[in-house]
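Attaching a single structure in structure tokens format; questions to follow.
Of the protein chains in this complex, all but one are displayed in their positions.
A, B and C are the chain letters, set down in written order, and residue numbers restart from 1 in every chain.
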Amino acid sequence: MFTIAKETAWCPGCGNFGILQGLKEGLDSLNLEPHQVVISSGIGQAAKTPHYISANMFNGLHGRSLPAGIGIKLANKDLTVIVESGDGCSYGEGGNHFVHAVRRNLDITHLVHNNQVYGLTKGQASPTTAKHQQTELQSEGVQLEPLNPLTLALTLGAGFVARGFFADRKQLAALIAEAISYRGYALIDILQTCPSFNKVNTLKWYKERVYYLSAEHNPADMGQARIKAEEWGERIPLGVIYKRETAEYGAHNTVINANPPLVDLPLKPHDAKRFMDEFR
Amino acid sequence: MFTIAKETAWCPGCGNFGILQGLKEGLDSLNLEPHQVVISSGIGQAAKTPHYISANMFNGLHGRSLPAGIGIKLANKDLTVIVESGDGCSYGEGGNHFVHAVRRNLDITHLVHNNQVYGLTKGQASPTTAKHQQTELQSEGVQLEPLNPLTLALTLGAGFVARGFFADRKQLAALIAEAISYRGYALIDILQTCPSFNKVNTLKWYKERVYYLSAEHNPADMGQARIKAEEWGERIPLGVIYKRETAEYGAHNTVINANPPLVDLPLKPHDAKRFMDEFR
Amino acid sequence: MDFTVLIGGAAGQGMDTLGMMLAKSLKTLGFHVFLHRDYMSRIRGGHNFVKVRFSNRPVLSHADEVTVIVALNAETIELHSGQLSEDGRVITLENGGKVPPNLQKRTIQLSSADIVERSGNKRVAGTAALSCVLKLFGLPLAALSDTIVTVFAGTTAVANETAAQMGYDAAETKFHAEAPAPWDNIFINGNEAVALGALAAGCKFYAGYPMTPATSIMTYLAKKANDAPILVEQAEDEIAAINMALGASYAGVRAMTGTSGGGFALMAEGVSLAGITETPLVIAVAQRPGPATGLPTRTEQSDLSFVVHAGHGEFPRLVMALRHPEDAFYQTARAFNLAEKYQIPVFLLTDQYLADYTQTVAPFDFARVSIERSLATAVQAGEYLRYELTDTGLSPRIVPGKFPGKLVYVDSDEHDEAGRITEAAAVRKSMVEKRQRKGAALHPELLEPEYIGCDEPKVLIVCWGSTYGPVREAVLALNQQNHAVGALVFGDIYPLPTKMLERYSRQASKLVNLEQNATGQLASLIRQHTGLACDHSLLKYDGRQWSKDEVIAALIKEVL
Partner (left out) sequence: MDFTVLIGGAAGQGMDTLGMMLAKSLKTLGFHVFLHRDYMSRIRGGHNFVKVRFSNRPVLSHADEVTVIVALNAETIELHSGQLSEDGRVITLENGGKVPPNLQKRTIQLSSADIVERSGNKRVAGTAALSCVLKLFGLPLAALSDTIVTVFAGTTAVANETAAQMGYDAAETKFHAEAPAPWDNIFINGNEAVALGALAAGCKFYAGYPMTPATSIMTYLAKKANDAPILVEQAEDEIAAINMALGASYAGVRAMTGTSGGGFALMAEGVSLAGITETPLVIAVAQRPGPATGLPTRTEQSDLSFVVHAGHGEFPRLVMALRHPEDAFYQTARAFNLAEKYQIPVFLLTDQYLADYTQTVAPFDFARVSIERSLATAVQAGEYLRYELTDTGLSPRIVPGKFPGKLVYVDSDEHDEAGRITEAAAVRKSMVEKRQRKGAALHPELLEPEYIGCDEPKVLIVCWGSTYGPVREAVLALNQQNHAVGALVFGDIYPLPTKMLERYSRQASKLVNLEQNATGQLASLIRQHTGLACDHSLLKYDGRQWSKDEVIAALIKEVL
């Protein structure tokens, strides 16, 4: 239902294909129609994803997928809003929006295609690139500590924090469906290969490391969640790291909660006259 | 030595006075002269601080005290660089710089006057304002989760994380001196009253809650640090929450490390000719 | 009659409340009132003042000359006694400080100690000063009492009444102020008028980040949020604010953001996004003196060129300079219609002077506000084309989610009619031309500037925005002195409407731009659009608004 035939602008073998597929399948598994879904994206290779899927699209500015998505959701709470972009877009240029979007806890799903590199601009380090990893620009290796989006989201109070993997689109589809169904801000950081520019985090590299969180993992337990969120290197956990019910923004904001979607409100100039009368 | 007679633009009773005093005393306690120190600040009431002290000042844009301070330190590693601003400036407008400055771990000291409100613009909520606290703008109370700068800095890998209190300028002076002496990025979030706009977090409120971390607290222990960083409400710990040695940016960046301060490098056009010759 | 009362003191001493109480009392009495605010970028201390000008005829700006000074501290007398009219009076409270010998005879010293003692309230001395003012003008105390009742309750009201009586008894009437025939009016400032205009226009979403002098638009709207309803979102920064507003607009609500120069600089990329995605947006830019932080609480008109050119790339936009509160209301409402009709960003250019001054004006006529959403109500079969190429450049716009099977693709990259990314040269060309056509289509909408002055002006002033008030008063005064002066005050300013300018500039022998900036930005724009060069520039850039008196003096000295 969400599939359209569109030639992509991605490189052969790119991890984005798996994520696109996972997203389509995740959406298909829900009781949603394309016109009820909006995908807000930024700029980058990942950010082209909504071009290849049947859903409304706001393909805005590099780094600004979150605020645009927030505006959309606030304007029309009936829409399912997915914010989708790359690691550079989401955690670099858009870092401030990420921090504050978690705090705002609006009911949106945030999918980050994390290829640990700036793909579209040809391979510079992103905030998640490993320390010492070399790129054309960082020829002596990256000198900053990588940012861990999962621990960051946890620290900021996110209620749904998960890690996906491009190469397992079934699991990814299920994760995405679960994130969309979650009421509040939900982050899925999705591990993705970039065969063109990231020669370190290859499919093989990932396959040697990733594993699924077992049923023993209790995503409601912050202590466990933290340990799993921090795990990186030899072993990398996949799945829902943390999940708990939270007070979603739209549910406790009076203007949103007490009204139909803002977009459906009637506009009558005369209704505002009483405010003017207070100036008499 | 760092004291100058300058009338301030602050309200009587403002917590900024205590912080200014603590900063002066902290600087005085170190073997530094005013011309060796630069304070980079943003815009807000806190950001006016460098106007009232004898040291170099770069009083830049709202939210941008960190990048300017980083540029200064990178250009001249011999300078002692203090970045000083309010909670709104540092965690709101400047949130992205905060996140990435921690990752960069340059040898600067970051002092945040945290009055949990936007003072200069008359009392709107800042990222640290408590949930449900009312302001003129947030008349139904703040609807976002407050941001905890200490846990955030810890999560991002900061090597020096402390909390100061405006009303104890001795402790504050000692903390500031320790932070300046620390090699790497050091954050002190300084609790401050704003009698004009923050009627919740008053001196009384703080006095009922703050306590000093005892000698039992081991700042090198991340587990303990985390617990203390998260403590807020009934009891609020003061002092060095976390401290460990880290690889400071300037020490491992070849250009900085292998050279005198960049500002002292001789400029000779002809030295670049060899690069041109590669295009022959 | 035309009087001004200045109330001065340190920030935090309550000049604002006192000014409002006095102004409201005068309003109650039927006067035309103009309240001007001059304040520093600090919360306590320093020196702030308000000027309350009132008359039996309309007052459109502040005056230099002051009839009565209410000095809450000594500095006020030092700083302002030079502006006191010859027969002017000073009212001090004890802490009003030392009065210079030459003024002592004209000073009424109220003892705040006495007032505090008798009223039992520490904060009512100012009220005594106000009643003293009323008495000086021979006005009834009742007007103040009415105001007190609306502002204070219980014992505080009683204490204020006591103080008012004391102040009233302390002076004798010196001036004759007669109110005009009763007239219906509201007492409102520029930002409140903008906010009301937005509410009338059905704005349902406002995202912003606090920045003087724009903040009070957001604050006002937030207070009405549940009632209106309107969602007011304080964003983490201005970049988020404009992108949220664009998202909301895309989703189909009327959306707005507002800020001042520095915040607007951060929005420039978003403006460009509005341009290429053709997302309607209303953006209020409340100017203050720059560059950078500049003088945060003062006034200037130095962001015109920036706003006109802000954002990379080329796309149509509309910039309206707001001239006075009524204009602010109607233009704001109109801005929403035009933003949606042409699917462009529309700018409301205001400044600290207009944002903050409060004036008695005729109530706004809500019947004059119509809502034209210009949304497509039906869509053709087949794929929906968000950027369908049409003769006017305008494509049918639908709200996402409202038409099953129809999807709305918008893209910041160059795109084809469906909104999909493209690099084809021909498509690029057609999309650039489509956007240009929208700009051309916009021209007939432009409102010509307002002309003020005699029929055959020899000197033609061109100005814009908030200098309307001072210039209007100055021109009319000069006309009375038989100077053949006229003024064109631009409201719609970009694209620049040029018909009246061309007509009047042919008649006039001198073209003079009068602006609140240092480089003459309107003059540049005029030259760019018409080739006309101004013969003389009157520029002010100290952060204080041109007064009518300064306009008159400058014209007489330099031009007439």
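Side notes on the structure shown:
Heads up, the rule we're going with is that a contact is a pair of C-beta atoms (placed from the backbone, for glycine too) under 8 Å apart; a residue touches a chain by one contact, two chains touch by 3 or more.
Computed from a predicted structure; not experimentally measured.
Displayed chains that the missing chain touches over the full complex: A, B, C (touch as defined at the top). Checked against the full complex, the one of C:122, C:312 or C:443 touching the unshown chain is C:312. Touching the chain that is not shown, out of B:64, B:122, B:217 or B:243: B:64 (per the contact rule at the top). When you scan C:28, C:147, C:277 or C:513 for touch with the missing chain, the hit is C:277. Note that of C:98, C:122 or C:429, the residue touching the chain absent from this view is C:429.
Think of the hidden chain as still there; on subunit B it touches residues 6, 9, 33-36, 38, 40, 43, 48, 50-51, 54-61, 64, 66-76, 78-79, 96-97, 99-100, 253-256, 258-259, 262-263, 265, 267-273, 275-277, 279-280. Although one chain is not drawn, its touching partners on subunit C can still be listed: residues 40-41, 46, 239, 260-262, 264-266, 268-269, 271-273, 275-277, 287, 289-296, 298, 300, 302-303, 305-306, 308-315, 411-414, 423, 425-426, 428-429, 432-433, 436, 517-519, 524-525, 527-528, 531-533, 541-544. Listed by residue number, the positions of subunit A touching the unshown chain are 9-12, 43, 45, 60-63, 92-93, 95, 118-122, 124-125, 127, 136-140, 196-197.
Following the convention adopted for this analysis, only the chains that are shown with their structure count from here on.
The chain with its Cα centre farthest from the Cα centre of subunit C is A. Separation between the centroids of subunit A and subunit C, computed from CA atoms only, is 41 Å.
Separating the centre of subunit A from that of subunit B, both taken as means of CA atoms, is a distance of 30 Å. In whole angstrom, the spacing between the mean C-alpha positions of subunit B and subunit C is 37. Shown for subunit C are the residues that touch two or more other chains, namely 225-226, 236-237. Listed for subunit B are residues 92, 95, 127, 140, each touching two or more other chains.
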